[in-house]
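Heads up, one of the protein chains got dropped from this complex, but the rest are sitting where they should.
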């Protein structure tokens, strides 16, 4: 397991990721970003445990994505994921998608989450054990 | 509501349906077929009720699809859906995807389902009220 | 053809639109938004012609989406699409996704485009016949 606050997830662009222009489709990037966030939790099983024990889920309330370069079939991409900000009632993750061969940014995104108490189905503050687990991971 | 045993669902091909060749991607056709099956139940709310009351679900166990022609952006497709066979423990739906302008077949598929008792999580025979509701819909 | 500056595109939520929580997946909303933008051009064939004649394409450079409510299977959604801003080198569309039965906003998004000269593969100003065609459609 890595100790870096950033997780890097590799994805190779395939034919089914493309649209009619031969470029990765706008919607598909959101799946790449979700894959990166799952990878972030894969690398931090203890964090995943804290979240599960708290009975909460991170629910996206906003996503802001820049499309900078087109990615094409065969491109090796790296999805970079880190926790960028921790508020009292929300958290923001920053994600970048780079071409592995030249490091150029294909896309970058900020995703804002609220914490949902799954049983009560309502937003709750980010506090207690979860806050303690998340604080050391924040890097603006 | 129609009385025909075949339901026709229209779909217009869009950029996000295509792959890098500019053709509708193989996987996307399965979403078109699923859309057609939802449309089949939309046209038969009483059948949908019988299924719900029985606490069962149709679970696909086999799908056999022929790809005959490429569909491209702007094509108006018609998804035709009908019940083709009703066994004691399974059912088969036949679906065709045609271009609306010339009636040419783009794709055709057979989907075989078993009936799952959702609570018990096991396959059950197609009998009783459900069989009565389905029998008049069969057209090979 | 409508004369309104807003196009409304209906989509019914199906099983394949959902993720493991039983909610429409974040990425799928971007396909709903793209469907809405195709619908916008379907309603304005003369605008589509101007774009084609100019040899240009609208390329998304930023998308900012709020997720407000979860949509579930069977929900009838309305995708509202309009041109919200026209700069010298970019355009912004505003899109809303509402539940048809109560008008509540499920999601809203702003999508910023630049105009790409397809042959030269570079961004070009929004001017001439295209600007004339777009100006009357702007509603902030």
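Per-chain numbering from 1; labels A, B and C assigned in written order.
Criterion: contacts are C-beta pairs under 8 Å (C-beta built on N, C-alpha and C of every residue); 3 or more make two chains touch, one makes a residue touch a chain.
The structure presented is a predicted model; accordingly, all values stated were derived computationally and were not measured.
Only one of C:25, C:81 or C:112 touches the absent chain when the whole complex is considered: C:25. By the touch rule set out above, chain A reaches the unshown chain at residues 12, 14-16, 31, 34-35, 38, 42. Panel shows chain C; residues 15-16, 18-22, 25-27, 72-73 of it touch the chain omitted from the view.
Chain B residues in contact with the hidden partner, per the touch definition given at the top, are 21, 26-28, 30-31, 34, 57, 59-68.
The criterion applied here is as follows: only the chains that are shown with their structure count from here on.
Per the C-alpha superposition, chain A sits rotated 180 degrees relative to chain B, a value rounded to a multiple of 5. A simple rule picks the central chain: find each chain's mean C-alpha point, then take the one closest to the mean of all protein C-alpha atoms, which gives C. Because chain B and chain C share one sequence, their contact can be compared position by position; here over half of the interface residue numbers appear on both sides. For chain C, the chain whose average C-alpha position is most distant is B. Remark: chain A and chain C have CA centroids separated by 25 Å (rounded to whole angstrom).
One finds 35 Å separating the Cα centroids of chain A and chain B. For chain A, residues touching at least two other chains, in rising order: 21, 26-27.
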